[in-house]
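With one protein chain withheld, the remaining protein chains of the complex are depicted in position.
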Amino acid sequence: MKSATEYITFKTRKHREYINITDSVAKVVAGSGIAEGMVLVSAMHITAGVFVNDAESGLLADIDEWLEGLAPYRDDYRHHRTGETNGDAHLKNLLVHHQVILPITKGRLDLGPWQQVYYAEFDGQRPKRLVIKAMGE
Amino acid sequence: MKSATEYITFKTRKHREYINITDSVAKVVAGSGIAEGMVLVSAMHITAGVFVNDAESGLLADIDEWLEGLAPYRDDYRHHRTGETNGDAHLKNLLVHHQVILPITKGRLDLGPWQQVYYAEFDGQRPKRLVIKAMGE
Partner (left out) sequence: MKSATEYITFKTRKHREYINITDSVAKVVAGSGIAEGMVLVSAMHITAGVFVNDAESGLLADIDEWLEGLAPYRDDYRHHRTGETNGDAHLKNLLVHHQVILPITKGRLDLGPWQQVYYAEFDGQRPKRLVIKAMGE
């Protein structure tokens, strides 16, 4: 069995931001020498997510608006009694999830034609980590 | 380490459809000769999902109605400026997710008594691919 692990730190300029990390994931896969396996891509924070979708700017704006609709900023989350103001970011994280696991086939990231991997920052402007871990043979 | 990979292409008759693929997944697991491991079941499109739930037709209709409520068809998604009309299908995909990973134990798909694996088509009537990838030993 082979494995490869890499950490990426993001510090987004905006509070919420969607970053295409497909190339970073493909690079870890290529460097791992794994022909058949899987690669886990996982946010290491509870106010950021990872998802697979289309690299289309209109759609990303739709997704952002939709997430704000379903998991809106609110002053009165109980979580804010701790001094935090990011209750909505925790809920957005639950909605899109913090991780994906992708197939590696014949040495390559085995994605469909339009599938791109996104890091979704919901409470940015500070360092946040992501882990990419491939395993296989 | 052993692995097995299979692709299935769906072309649903309806625009949205929920297809029980548990037997297909179990077949890949059985054919792989893997005793202990995991199997990834992942849509290769960004307008289809995979989930685990109950094989009960009333519930599947409830799920469909609920998804349409939370991620409705709308004319005015920004994504539609590209000529597409399937913005809602992208959002439904984010909601149910495009993949599951299931345990393989003692050579069998290790599901609970009511767990069934579903392919959820949100923009059908054209060929769409799914990948099933098992790995273990």
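Which chain is which? They are A and B, in the order written, and residues in each are numbered from 1.
As a working rule, a residue touches a chain if its C-beta (ideal position, glycine included) is under 8 Å from a C-beta of that chain, and two chains touch if they have at least 3 such contacts.
Since this is a predicted model, take the numbers as computed values, not measurements.
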**Study point:** Which of B:I8, B:A26 or B:L70 contacts the chain that the document leaves out
**Key:** B:L70
Check your understanding: Which positions on chain B touch the chain that was left off?
Key -> 1, 36-38, 51-54, 56-59, 61-63, 66, 70, 95-97, 100-103, 105, 110-115, 136-137
Practice item. With the missing chain put back, which residues of chain A would touch it? List them for me. Key: 1, 3, 5, 38, 40, 42-46, 70-71, 77-82, 87, 90-91, 93-95, 97-99, 101, 129, 131, 133, 135
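Keep this in mind: only the chains that are shown with their structure count from here on.
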Practice item. Could you give the separation in Å between the centres of chain A and chain B, each centre being the mean of its C-alpha atoms? Key: 20
